[in-house]
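The complex appears here minus one protein chain, its other protein chains still in place.
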């Protein structure tokens, strides 16, 4: 369930928004897409087909999908180094995503951005960012822009809890609160800043940090897409209506390493912890079980969805692997507009 | 009275510490010293004898004096662009202060620092800073250093409420809280960031911002040195004993312009407001009245103190006016240690 | 890579007109902003104390009265934050003019400027752009000490994706700021605090000055003095002195360090065979190094003497006037250098 409290701490519990079976199944499909896309990315890395590294979103799918399901296509998002899930959830195609990850011209950034810089303005994605909290200013500025241009667009700024270490986040949240900007700060609290546990990097209380700036906070189970979606829908409504910024804390967990090369992790987090999250808190299973309980789906249906998605992902990676690299002349293009 | 609350908000009221008449009179003398020093600085400016500008501390004397009275000489302070009061309160001599403001070799920084950079390490003053919140990192680092070196030195970081606009302040307060560093953040809330009222620059609650980081907050009437001193003594005791950082909010007001050249102020703050503060909340009068009420002083005594201080200030400015400038060769000295 | 921006209905100006009314550098900046804000409702100003206060330098006085607080936005003391907000606003259709009070404070915004604003267009494969102007200040001798006196344009000139402007006269200030606001890229615009009260001719009619076009502020034949920002005034004063001694100095103002009009600089160097580069940034690893090496390479076979560089002394700017005045090039020191170069010392 989504708990939403005002800066003053007043509690109000809301039920997940009642939406149709089709919508739930669409969200399920999107989560599966992210899951299979990321598994394929890992495969590309281990088979040395992908240049550089990538930060997988596996385990956190419910956050990106649940939040983006509450957004319009013309609403904005900004993303992070762990951005594949956000990009796909906001509408990116696996074909062009893979192409970007492989540095191909057909990629979203003509191969110039790579995994950490995928931007898809047509879908409202203002770009992933390789600087922790690097998009906090951009997202807040997009919200100011929407307000000044008189549109009712909402901007969602995704970031990990590690971004709370960056002072600029407080600077822009303060201005968003002062100016009642239509921006939602979505904190994906997966318990680790790279290889350091959150408890060693973050004093006091996450939620109190936003509340102290006069920002309303919603704290939800990030593994339960129904809770995420309900909170997001409420937050989007409020911000669109001009109530000012919101801060969403989504408790989640990355099932894999910090990046594809982070294989031996026991020195910073126990295997048992990983296994427990994967066994009990897998967002795909959580939603599937609920759908089954509500007779909205069964094993067969989920297998079919997975089958269809896998076909799309396979087609996407094949497309990308054979797609051409940008021409050498591209290197000096688009430095200036 | 000083109200001290834990990060969790529990209230506990304490009486001003019972200290001797001599100590109160010494604090009074220090406040008068700052007052007359600053009036002389203004005089130097209007008579075009001082290069550049200066930010006067007049009206805020009780904060610097009350806090520094609770410190040992080997405790550290860091100061701001409005730093003359802090420097004098921590033990600087008016002679060398004036010399620095006039760019003379006898100044605390051999004339190289000027009004905004006075440093006096012998007295524990690590320096004023012309970057808003610029000394937050330095002060926190000094506290880490004291802890690592195993001394029980406390560090006080003075700043105006405008410094809450700078993200670095949250970054270092978070680390101070995580590591239980012996540092006290003293926020001089004089209601204005330069020419903009605090209400237009600061959302939510000042105290909640520190509490959210797990830092204990004390909020006091900055015009009443007894309240300031009591809160400071409590804060210094706690931090020295290893309880971790504290955040002190001192409600105060600058009686003069943002700097000596800021004469016409009505466009950003009403004359009546200034007059009321000066008439009712002058820290010198507040203490004098209390001392008179307690039969610890009378008009004659205060006149004598003012007379003595004025003699010192006059001697100091005369010394500085006739003191030699640094030799030209100084310009390339001390770039590297 | 650079093509001058199309300037709707603008007379492209070169050199400085004669017979026009005289206004100050600060007024020129204000006029450019006001005219652009009238022309384009997407242009807005954001920064500290920009509204009623009109900045501590009073450069923006009156703008808030005409355009209101919605378009002249006072911020908290959060340079990194509101610069980042400018980037996001620019990416989504607005045209922010961000005010960074003292150039020293760009140190707080380098991530937003260099890692975000400068790279967004390229990283996105050309899909996103950041039409933002960052107005800030430079220049010493104001007795403001080491943290309020730096000229840090070398930092941003080093970052691909940024344009960097250094006006030296009211005329250039107005014409270049208009171009900056109409440019589709992030532009860092440096105003020397010491020139705000400088008066000069500025025509009433609309004009704009393209980037990458150096201006020959004074023609000469014996020595070329390449100077930026307020150093142009210093160079012109030196040229005056030298003229009296029979040394003919040519004073060239690149006006933008990025893009840099290397052609004009090299041509002049070829003509005179002697070059001094004067800039108020620190000399070491500063703007004078780039300009000097571009000229030394381009005019290699025509130089009669090594290219001389004169930047700010490589020391933090001291407060004491007797020391501070030693740290920046003066008409006297530039003239002396020219005499030496011309074998008249």
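Chains: A, B and C, in written order; residue numbering restarts at 1 for each.
As a working rule, a residue touches a chain if its C-beta (ideal position, glycine included) is under 8 Å from a C-beta of that chain, and two chains touch if they have at least 3 such contacts.
This one's a predicted model, so the numbers in the text were calculated from it and none came from an experiment.
Asks: Out of all the chains shown, which come into contact with the hidden one?
Replies: Answer for the hidden chain's contacts among shown chains: A, B, C.
Asks: Hey, which of A:116, A:187 or A:213 is the one touching the hidden chain?
Replies: A:116
Asks: Could you tell which one of A:43, A:122 or A:200 touches the chain left off the display?
Replies: A:200
Asks: Given that one chain is not shown, which residue among C:219, C:263 or C:314 touches it?
Replies: Answer from the full complex: C:314 touches the omitted chain.
Asks: Based on the whole complex, identify which of C:34, C:110, C:213 or C:331 touches the chain you can't see.
Replies: Checking each option in C:34, C:110, C:213 or C:331, the one touching the absent chain turns out to be C:110.
Asks: Could you please point out the subunit C residues that touch the chain left off the display?
Replies: The list for subunit C reads 104-105, 107-108, 110-111, 113-115, 118-119, 122-123, 145-147, 154-155, 157-161, 257-258, 281-282, 284-290, 292-293, 296-298, 300, 303, 305-309, 314-316, 318.
Asks: Going by the touch rule given at the top, which residues of subunit B touch the chain that is not shown?
Replies: Residues of subunit B in contact with the hidden chain: 76, 78, 107-113, 117, 119, 121, 126-127, 129, 131, 134, 136-146, 148-149, 167-168, 171-172, 174-175, 178, 332-337.
Asks: Residues on subunit A that touch the omitted chain in the whole complex?
Replies: 51-53, 100, 103-104, 109-117, 129-134, 162-167, 193-196, 200-202, 267-268, 325-326, 328, 330-332, 335
Just so it is clear, only the chains that are shown with their structure count from here on.
Asks: Farthest from subunit C in C-alpha centre terms, which chain would that be?
Replies: A
Asks: So how far apart, in whole Å, are subunit A and subunit C when each is placed at the average of its C-alpha atoms?
Replies: Taking the average C-alpha coordinate of subunit A and of subunit C, the gap between them is 41 Å.
Asks: If you average the Cα atoms of subunit A and of subunit B to get two centres, how far apart are those centres in Å?
Replies: 45
Asks: Could you tell me which residues belong to subunit C and also touch two or more other chains?
Replies: Correct list: 75-76, 78, 80-81.
Asks: Multi-chain contacts only, two chains or more: what residues does subunit B have there?
Replies: If we look for residues of subunit B contacting two or more partner chains, we find 164-167, 200-202.
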